[in-house]
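Heads up, this is only part of the complex; the chains shown haven't been moved.
Chain naming follows the written order as A, B, C and D, and within any one chain the residues start at number 1.
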Amino acid sequence: MKGQTPRGATQVIPKRAIYSLKRKKKKERRAQEVRGEAVTFSRRNEIISTIIMTIISIPIFLSYLWLFLSSFSAKMWHGLIPLKFTLHNWRFLWQPIKFGAVMHTSIWPITLNTLLLALAVTISEVLVSTLSGYALSRFRFKGRVMIQGMTMLLHAFPGVALLIAIYYVLYTMRLLDTLWGVMLVKISLEIPMSTNIIKGFFDNIPWDIEWSSFVDGCNRWQTWRYVILPLLKPGIAAISLFSFLSGWGEFLYIYTFIFTSKKQTLATFLNSLIGEFKFVDYGLLSAVATFYMIPTLLFFIFTQKALLQMSFGGRKA
Amino acid sequence: MEVKTSSVMGFLGPFLILVLAFYFIPVILTVILSFTSMDYKLSWDFTGFTNFEHFLTQSLTYKVLLTTFVYVALTLIFNVGIAFLLALMTTYFTTHENTAMFFRAIWLLPRLTPVVVYCLLWMWIFEPTQYGLFNTILSLFGKSSSIDWFSSYPMGVIVFANGFIGASFGMVTFSSAIKSISRDYIWSAQVDGAGDWQIIKRIIIPMIKWEIMYIFIWQTLSLLNSYVYILILTDGGPLHETEVWSLYAYHKAFKYMEFGNGAALSLFLVIIGIIFTFISWKIFGFRKMMGQEVSR
Amino acid sequence: MRVLLDNITKIFGKVVAVNDLTLEVEDGKLVVLLGPSGCGKSTTLLMIAGIYRPTEGKIWFGDNVVNDLPPKDRKIGLVFQSYALYPHMTVFENIAFPLRLKRENKKEIDKKVKKISEFLEIGELLDRKPIQLSGGQQQRVAVARALVKSPDILLLDEPLSNLDAKLRVVMRTELKKMQMRLGITTIFVTHDQSEAMTVADKIAVIKNGVLQQYSSPDELYDIPKNLFVATFVGSPPMNIIEGSLSFKDGNLFFLNPDVRFELPEDMKVVLKQERNTEEVLFGVRPEDVNISYERSGSQDSTSWLVDMIEMMGRELLVTLSREKTMLKTIVDREHVPSIGEKVNVEFTGKVFLFDKYSGKNLLCEE
Amino acid sequence: TIKIEGVGSPADTTRITNFGDAVKIANNILAACDSPYRIKIETTWFQGGWDEYRKEYILAFKAGKEPDIRAEGHEDIPWMADAGYILPLDKYVKKYNDIAYYDVYPSLWDAVKFNGKIYAIPQDTEARPLYFRKDVLRKLGWSEEKIANFPKEIEAGNVTLDDLIAIAKEAVNKGLVEYGFLHRPSNGGFFTMMYYDFGGKLFDEAGNLIVEEKPLLNTLQFFKKMVDEGVLPSSMTNISWRSIHKAFVEGRSLFWFGGTWHWAEWQRVAYHSKLGALPESYEWENIGFALNPPPEKGGKPITMSHPFTYVVSSHTKYPELVNLLLAVVSSPKFLVNHALASGHLVTRASAAIYPSYVKNKFVASVTPMLKYTTVLPNNLAFKKIMDPLYGAVQAVELGKLSPEKAVKWFEEEVKSAIPNIKIVK
């Protein structure tokens, strides 16, 4: 044994050689780096599916393109084709906008409000729903099936219908006119959803991995934290995205339960820009809308990149 | 493994407390509310079943009910169908992660957009003059007269607007679910002779069955309850052709401020939703799914 | 730590995986569980680990019943048959995980992980994710993870099955040495009999969840308690021939149309007179079947036909037949018969007799 | 601290900002009277639909977060008064009558009464004129003089709705314009005004809500006729506000059933694809306005106003101070300030002769229209008539229902919403 190359030490080829190989198979290699190995072999299907996707995406694509362009143009030809480039519509970034005689507050504090609310909702929602999803997926206890059924059924009650009732609850708890109240309501109405989604992901995690962590000395919490949670990334990607979006875009409850304008968020701000649709300054509106969407898009791209990269495999069934 | 109640409660506690306080109690309150004649005075005057009697005796109710069914069914097909299609295409078929990302992002845009802006966009898309996007596209194909989408196809308009925004939910969930399927299984199926279609049908769909059922039910309930986009786009018109139940309830509650009446109407919707959910559970085998992992 | 399984039963739905199993593993000893696929070995290990709860019976660690002790407090190391590596952690993190949970300090962890991974020859893979490893490499990572925390009890479910023969021999020797040095009570599941024989202090043979025999490797080989153990242990398996016993001229014979064999003196003593007409099964291990090409003088050697020859590394497995009886024998590569040749057969080693119906070894006193 | 909340289009914010200056005056007055109080204000501007505005108040009131003074459309007074959300102001109106309220147009006081009590202070009013394109008429061969006389002809009752249709048809046929008429694409007072125009009434002598079938039918037939003659797009109700304004300011439509505030709006919002926001001179050059003609010759033309008012929360801690403030803000200076800024009209005679008001050509020329004005009924249930009315118009325009069927449909709708309503055949 001694003197031989240790087993398992796979040969590492010199960088130069790799480089030349890389060049030759550059295209293929790139694809591999991104996704490991091809899942499907069929180029044809890939092309077809891309075409289909493109076609069905046209309305969205065009309308958002229009939105984006019109935020940068002074005039639109027939309201369709942008004519002149301008940053005028983006002026709200560096100065409070005046509209009619209303002076809107600067957008930054509002953005901060929105961001805080969105992050708070996201974090608490992910936290609470991964906990409860784990319990529902892994524990056998009385009432489990019932709780799960209930969480689904609750969704049959629309948020608006509950508005008055929630109002009374917040009223009793003295949480009216606070962002806290809105946040709690928000989370509560959404955790049933995220719990149910995340539960599906828990179900797909093999038991033996979890067992293995018990044997390694984890208690339930540690298992959940160190082993399950990382494996759950795709699921977390999904629910964090939705909770972030709903926090970011929260409108109805802010609008209903908040009476102080300092506690505005971007959604209500935008709404106020539009007013009753009549006085819409489309350029400004599209600029603000684009501004509004940027963080969410970033969040999306970030979470997707970070969380969807995982894949299982190489294990025994 | 045995589980102690304390640790169950530890995991489930925050969830239960929140849901109880801010969801369950309001639900109960709403049910009570539906038996009152609460209006702009916000007083709890019990009137028994009058609210229910009231709307059950109106012919409009039945028209609205029908509209609701049509709307929900169409949007659901569009919604879940496209969502699944997109998820598959962006995870299974597309090998370039960036392409996939691009399409996923595009389809997420509607959800990222503020509601009003989104509606404005659709108003522009369906604008009856020749400046509307669709009319422009049609004119490119040589069709001269523009179509008044809102009045000719009001249902189409709201289905599209809601479908495009709803698809992203399923899309993201399904993509995540497909991504978490171990590649071994797909390889193995390929070796077994399965083409793409077979893999989708026999491996992917069964393995994300839970998500599909969940999204299906969830979206149905969401659609039953959705009114905002309709409110802004058509406000139920023309001639109640797009007046779905939840909008009807909204109108009652917040336009005419008959909160009790509105609650009664939503309660009826809830019952429909619950019945639907039970039927779907039957079809999908709820208990079986809940218990599928019990074996170990 | 002594481990005692006290009338353990485990039932899954309708399947009885483990049936009233009682087994004592003495402190610091290494016990191998041996048995056909699906006999309940893994289930037993998982019960000891605390992952399954026995349907019935008690599990003792030392002087404590641990039925209610959660796995994390049992101080065990377990290699799963399926490895169960954490897919999101690198090899290093996988191995370090149990130590991290014990809050050992970083340097210490580093050192230990390095050491164990060198030992298992996976030192260069520490940065990879499990999915980037070959089967055998994954398995070694699993072993490393179980060993690194110096458990009180080590449970190994086929820890070496995906390694090549050479590495396997090295590993098992090292494992055994380590186990002896540290005195870790170990339960080892393996399908490889030479592995079992080499490492085990005692072997438990299980069939359908029921313990068949629990004894030292030698004893298992020499005095199998029943037909199952006899045929299960030893590879290629023992030849079994149906026939009857008969006393003739004060000698005890095993008879069958094809075979006639005079049983050794000591057997006569054990077997009672009245058994002579009984139907029995006669067993002889392939390595104890000698063939010769010339007719020898021995009474029992008769001419057999060479049916099939299989290469088995350094030896050949030859299948012989004669009318209704088949015999397997092991032949050196120097003396290869050819197929269709006629040869003479002699039983040179130990022979066994089993009850045809109960399968009990007739020579075992109970 | 007094909280004040307003609502309306961004051009209407003087409704609130006026208080900024008014509070100084009020504090001076307080100082002069040696009062220990000083007023501080906090203003918010609500932007959103009317429904939400109402909802917000109810909820905020219950939570004790409602504003002390709130600008409201007059039609909301009944329910707010009924539920006890707002304070009857008779006492204070009397108190400040000599300073601030003596010359408020009496019709406006009617608009703010509920059960005989005054619940609000009128703040502004308006007219809904019929706008027309002078340039198009010129192209039709009208002389400048004829164009200039057109509003007077209408006022005199010499021009009927049918005449308008004929003119529009001519313009459309000659390809001068794309549309003959445009009207608002969403529900609003306009439709009720047309019902009034056709002689419809909404109250019987006892003050109960009624609907008259005949005028309703005529109204719907009028819309039908416009569509049939090709002078009104059948998809009128689905065209966006933006396209509508654009079409009118660009001269692609001959008539526009608008409101006084549009004049101001066109000067602010860049609807015109070439000119952007219109210079007022362009407006005078190309756009004219008039009363809405009667359906028959010799009939009375009509317009409608929607008076805005200030109401006072019944929970306010400082009713005296609030009313002082209201009295101050009702002084001509502020009224005019608001009117000029937002294209509305003043509520007091003394304000109507305020120099800067008179100087403003537009306001001055529409003020006389107030003589012909009507208001929406002060009745919450009225919404339940307004909505079906709009629905019926929409249906008729789209050709989904004939006017006769639309009337039937309307009646069904109204009856189910207001079971005890009387329909006058």
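Everything that follows uses one rule, which is that a residue touches a chain if its C-beta (ideal position, glycine included) is under 8 Å from a C-beta of that chain, and two chains touch if they have at least 3 such contacts.
Keep in mind that this is a model prediction, so the values were computed, not measured.
Chemist: What formula, in the shown labels, sums up the chain copies of the full complex?
Modeler: A x1, B x1, C x2, D x1
Criterion: only the chains that are shown with their structure count from here on.
Chemist: For this structure, which two chains have more C-beta pairs in contact than any other pair?
Modeler: Counting C-beta pairs in contact per chain pair, the top pair is A-B.
Chemist: Centroid from C-alpha atoms only, then distance chain C to chain D, rounded to Å. What do you get?
Modeler: 96
Chemist: How many angstrom between the C-alpha centroids of chain B and chain A?
Modeler: The mean C-alpha positions of chain A and chain B differ by 18 Å.
Chemist: Nearest whole angstrom, what separates the Cα centre of chain A from the Cα centre of chain C?
Modeler: 54
Chemist: Can you pull out the residues of chain C that are in contact with at least two other chains?
Modeler: In chain C, residues 50-51, 70-71 touch at least two other chains, as defined above.
Chemist: Which positions in chain D touch two or more other chains at once?
Modeler: If we look for residues of chain D contacting two or more partner chains, we find 52, 55, 62, 240, 243.
Chemist: Any idea which chain A residues touch chain B in the complex?
Modeler: 31, 34-42, 45-46, 49-50, 52-53, 56-57, 59-64, 66-67, 78-80, 127-129, 131-132, 134-137, 139-141, 144-145, 147-149, 151-162, 164-166, 168-169, 173, 184-185, 187-189, 191-193, 195-197, 199-201, 203-204, 207, 214, 220-221, 224, 234-235, 237-238, 241-242, 245, 249, 251, 266-267, 270-271, 274, 277, 280, 285-286, 289, 292-293, 296-297, 300-301, 304-305, 308, 310-315, 317
Chemist: What part of chain D is in contact with chain B in the complex they form?
Modeler: 51-52, 54-55, 58, 62, 79-80, 82-84, 186, 233-235, 237-240, 243, 380, 383-384, 387, 391, 394-395, 398, 400-401, 409, 412-413, 416-417
Chemist: Can you check the complex and tell me which residues of chain C touch chain A?
Modeler: Checking each residue of chain C against chain A gives 46, 49-51, 70-72, 74, 76-78, 80-89, 97-98, 101-102, 121-125, 130-133, 136-138, 140, 145-146, 149, 167, 170.
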